[in-house]
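For this depiction, one protein chain was excluded, whereas all remaining protein chains were kept in their positions.
Chains here go by letter, A, B, C and D, matching the order in which they are written, and residues are numbered from 1 within each.
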Amino acid sequence: MNVWDWSVFFHNLVHPTILTGLWTTIWLTLLTLFLAIVLGTVVALIGRIDSFLTRGFYQGYVAFFRATPLLVQLVFLYSALPQMGIRLSVVEAAIIGLMLSESPYVAEIVRSSLSAVPTAQWEASRAIGMRPLTIMRFIVFPQALRIAVPPLGNEFVRQLKNTSLVSVISMTELFRATDNLTQANFRVLEALSVATLYYLGATAIWTLLQNAFEKRNSRWFADTGVQKTENLKTTAV
Amino acid sequence: MNVWDWSVFFHNLVHPTILTGLWTTIWLTLLTLFLAIVLGTVVALIGRIDSFLTRGFYQGYVAFFRATPLLVQLVFLYSALPQMGIRLSVVEAAIIGLMLSESPYVAEIVRSSLSAVPTAQWEASRAIGMRPLTIMRFIVFPQALRIAVPPLGNEFVRQLKNTSLVSVISMTELFRATDNLTQANFRVLEALSVATLYYLGATAIWTLLQNAFEKRNSRWFADTGVQKTENLKTTAV
Amino acid sequence: MTMATDSPGAFLQLRDVVKAYGHYVALKGVSVSVEKGQAIALIGPSGSGKSTLLRCINTLETISSGTIMVGDEEIGANTTSSGRKKLSEKVLARQREEIGMVFQSFNLFPHMTALDNVTSGPRLVREQDAGKARKQGMELLARVGLADKAENFPRQLSGGQQQRVAIARALAMQPRIMLFDEPTSALDPETVQEVLNVIREVRDSGMTMLIATHEMDFARHASDRTIFMEAGQIVEQGASSKVLFDPETERCRQFLAGLTGVEATTH
Amino acid sequence: MTMATDSPGAFLQLRDVVKAYGHYVALKGVSVSVEKGQAIALIGPSGSGKSTLLRCINTLETISSGTIMVGDEEIGANTTSSGRKKLSEKVLARQREEIGMVFQSFNLFPHMTALDNVTSGPRLVREQDAGKARKQGMELLARVGLADKAENFPRQLSGGQQQRVAIARALAMQPRIMLFDEPTSALDPETVQEVLNVIREVRDSGMTMLIATHEMDFARHASDRTIFMEAGQIVEQGASSKVLFDPETERCRQFLAGLTGVEATTH
Partner (left out) sequence: YAQEAPKNLRIGTSLTQMPWGFFDENQKPTGVDVALCGAIANKLGSTAEFISLDFKGLIPALQADRFDMVCAAMYITPEREQAIAMVPYIQASQTVVTKKTADIEGLEGLCGHSVSVLQGSGSLKVLQEASGKCEAAGKPAVTIQAFDTQPVAIRALENDSVEGFIATDSLISYYMTKNDSLKKVATGISPTKLGIGFQTSNSALAKLVTDALAAMKTDGSYDAVLKQWGIESAALK
C-alpha cells in the first residue's frame, strides 16, 4: 500500500456523497455562525451592563457553554430532551447545538473588541445626544468590527470543522462523508485531504472578503507597524 | 433506564483512568498552547512586515494550517511521515500537531490586537528613540494584551477540548478516558458530564486569572459602556 | 469671594455641585447661575476643575451631590424630597441634545469623513434626511473654513483642522447651551479669529455659552462674565471687565499677572 | 522671500525638503538652517505644514526628496551620488534619541504612570538603572510641577497635566535638538509660564530648538528666529524681532494682523 494514491484522491474529490456533504457543511456553518454572532453579541452587550446580576449571568453563560463539549450538547438535545417531552428534529438539534456552543466564543470576541474602542468615542457621541443603541450601531460597532473580524475568521473556520460532530446525531456532512469513504478502501489520508482542500477553499473565500474589508478600513485607520505605510491615497486637493 | 444516574456520575468523577486522562489533558493543553502562542506571535510579527513576500507567507500559513483539520495533521505526522523516513513518537506527534494547528488562530488574534494600539503610540515611542523590538515589548504588547486576552481565553478552552483528538493516534486523555467508560455502560451523558465538569473547572481557573488581569488593567483603562464606571479608585491626593 | 448667586430667572443654574473621583474631590461645591444668552468664560490654573465642571453640566459625569438646572428641568438626576435619582440614559441623551460640547482633544469619529462627522448628530439623533443634513453640514464646514476637506478622514487632517470639524459637529445640533473646553487651544491665531467670529455669531443669535479657555483675549472680549476657579472651587466671579482687569482676590490677581508675566519676565 | 540659507556652520540643515502624501504635497521644498543653540519659532496658519516639518526632522515621516543634516550626519536617509536610501530602523532609532519631540496631542503611554512615562526613555533606550532613572524622573516631574502626580495614570490627569508629562518625557532623554509641536496649546497661562521657564532653562544650557507655536508672545520672547510658513512653503524668515514686528511680506503682515485682530475687531 503506497503513501499516496492520486486516483483515489481525484475519485473522492468529485464524489457525489462528498459534494452533498460539502453543501450541508456550508449552509450549516453559515447559518449557525450567523445565529451565534447574533446571540453572542446580545450576550456580550448584557455582560457590559454594570450590575452584579448581568456580569454574573455573562460569566456563567460563557463558562458553561464553552466548557460543555459540543458532543454533549448535541447528545443532550437529540437524546435526552425527548425523555423530557421535547422532541427536536435532527436538523433542529444540530442548528441549536452548533449555535449555542459557538455563542460564548463570539461573546468574548465581541466584548474584547468593544473595549478596544476608546472611551472618548462614547463621550463624544453622548455629548451630541446619541442614545446608547445609536452609539453602539453607528460609532462603536464600526470601529470594533475592525478588531473583531480576524478572530471571527478563526471562528468561521472552527465552525466549518465543528459541523463534523453532528454525525453523532446521524447527520452526514463533509467530514463524515469523507470518513465514510475510508471504510471501503482504508485510504485515510487521501479522503481527508479532499476535506482539507474544500476547507481550504472555504477559508480562502473568507480571507478574500476579510482582505477587502481591511482595505476599506485602511482609509480611516493606518496601522503603523515596523514599517511605515507610505504613499497613502488621499482625497486631498 | 433513567435520563440521569448520579451514582454513575460520581463513580466516573474519581475514576483513576479519568484522573490520569485529566492530567494528560492539562499538561498537553498548557504546553501546546504556550508553544502555539510563541509560534503564532512570531508568524503574526512576520505578517506585519510590509512586503509582498512576508504578507504572502502569512496568509498562506494561516489559510493552510487553519484549513487542515487537526485529525489530518495528526494522522499525517504519525502515519504518513514514517513512510518518508521520519518516525515521531506518539507524544511528539501529538505536541507538534496541537502546536501547529493552534498557531494560525493565535496569529490572527495577535495581529488583530496589535492593530488596536493607536499609531500615535508607535510615533511617540519612536520619537524617544526606541527600537522596534523595544516598542513591541514595552509599549505595544502590554496595550495589545488587554485586547488579546479574552479571545486567547477562547483558545485555551478550545485547546483543552482539541487534545481529545490525539486519541486518533492512540493517546488517552480526559475525553477519551470518559468515552471509554461509556463504552462499558453507555451512560454517555453522565460520563461526558464528568469531562464537562473538569473542563468547567479548568475554564473557571482561567476566568479568575483573566478577571484579575482585567482588574489590573482597569487602573489605566476605563471601558465606558452603557453604564459608567463610577468611584474609580485613584492614587490622587 | 464666592457667592451663591441664586437668581430666579437663571437659564442654567448649578447649586453646590460636588464631584468626587474616589477620594479625590475635583469640584468642592460649585454654584453658578447663567442667564439666557450670556457667555461665561471659565479660567483658572491647570487641574482646577474647569473640564470637570463642563463635563458635569453635559452629564458625562454623574455629580456626587448638588443640582444642575437648565430652564425648569433638572439635568442628570431627579432630586425629590426622598433623594437624588440618576435619570435613564434615554432621558440623559435628550438632555444632552440641547447641550453642545467641544472637547479639548477633538474626539472626532475616526471612521467617518469630516462631513459625516458634522452630520452625525442631525442624521443619527434627529433623523434628518440625508440631503438636508449634507447641505447644512457643508455650510457649517464652510463656516469653519474646511469646505475642501469634507471628504477627508480625521487622520488626514491637521490638529487645528480636526478641532474645527469638532466645533462644526457640535453646532450642527443647534443646541441651547454650548460648552467649549478650550476650543481654540490647538488653533493658530488666524483660525482662532475665524472660529471666534463663528462663536460670536452663534452667541449673537442668543446662545448661552460656557467656555473654558486660556485665551485671556477671548475671555476679555467674547464673554459677559468670567469665573475664576482654583482647586475645585470658584474663587471669584463677575463681569469679565471687572474680574479680568480689577480682580478682588489676591489669588486671581496673581494668576492674571502670570499671563502678562510672559512678556514681563523676558529680556 | 524664501532663501536657501546654506550656512556652512549650521547644526541642523534642511535642503529642499519635499513631503508628499499621495497626490497632496504638504512640504514643497523647504530649506532651513539652524545654528547650535538657536531657538526657532515656526508660525503659520493651520495646515501650513508646521507639524509635518517637525515630523520629517524626527524621521517619523520619510521625506520624498531633499536632505536633512544634523551636524555632519544625514538624517533619515543616506544620499550618495547613486541616489537616496532610507536608513534601517536601528539607525533611525539612534538618530531619534538625539532629537526630542513633544506632540500636539501628548501621546503618553496609557498603561504607564506619569513617572514611568518620563523614565521610559532612559530605562528602555539608555538602559539606565531603575533607581537613577527614577530620581531623575522625579526631578523632571517636579520641574513641570507634577511631583504629586507621579503615580497617576494618564487618564487620571487633566489635559494640561498630560502635556507637561509629555515634555518631561522628552527632556529625560537629554536630546541635542528639541522639537515642540505646540507644546503649550493645552496649558493655562500660568502653567505656560512655568513650562516656558523650563524650556528657557533648557535653551540656556545650549539646546537647539524648533517650536511650532500659535503663541506669538512666546515666539516673540523665546525664539531667536521665526519662520513663517504657508501652504508647505517658507514665506518669510529672519530674526524674530524683524519677522514679527516688521514683516517684509504682505502675507505675513496679514497673518500677524489676525493675532491682534482679536482685540481690534471687538466691541
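As a working rule, a residue touches a chain if its C-beta (ideal position, glycine included) is under 8 Å from a C-beta of that chain, and two chains touch if they have at least 3 such contacts.
None of the values given here were measured: they were computed from a predicted structure.
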item	value
Neighbouring shown chains of the undisplayed chain, as defined at the top	A, B
Option touching the unshown chain, where A:Ala80, A:Ala120, A:Leu145 or A:Leu200 are the choices	A:Ala80
Interface residues of chain B (partner: the chain not displayed)	1, 75, 78-79, 82-83, 87, 90, 167-170, 172, 176, 179-180, 182-189
Contact footprint on chain A, counting only the chain that is left out	1, 15-17, 75, 78-83, 167-170, 172, 179-188
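Here, only the chains that are shown with their structure count from here on.
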item	value
Dominant chain pairing [most C-beta pairs in contact]	A-B
Chain B and chain D, separation of their C-alpha mean positions in angstrom	45
Inter-centroid spacing, chain C versus chain B (mean Cα positions, whole Å)	48
Where chain B touches two or more other chains at once, by residue number	123, 132, 221-222, 226, 228, 234, 236-237
Per-residue overlap in chain D, given as positions that touch at least 2 other chains	21, 89, 105, 156
Complex contacts: residues of chain A adjacent to chain B	3-4, 45, 48-51, 59, 62-64, 66-69, 71-72, 75-76, 79-80, 83-84, 105, 108-109, 111-116, 119, 122-123, 132, 146-151, 153-154, 157-158, 161, 164, 175, 188-189, 192-193, 195-196, 199-200, 202-204, 207, 221-229
Residues of chain C touching chain D in the complex	21, 43-47, 51, 104-105, 156, 158-161, 164, 182, 185-193, 196, 214, 216-218, 221-222, 255, 258-259, 261-263, 265-267
Interface residues, chain C side, partner chain A - complex	55, 58, 60, 89-90, 92-101, 103, 105, 107-112, 120-121, 124-125, 148-149, 151-156, 169-170, 173
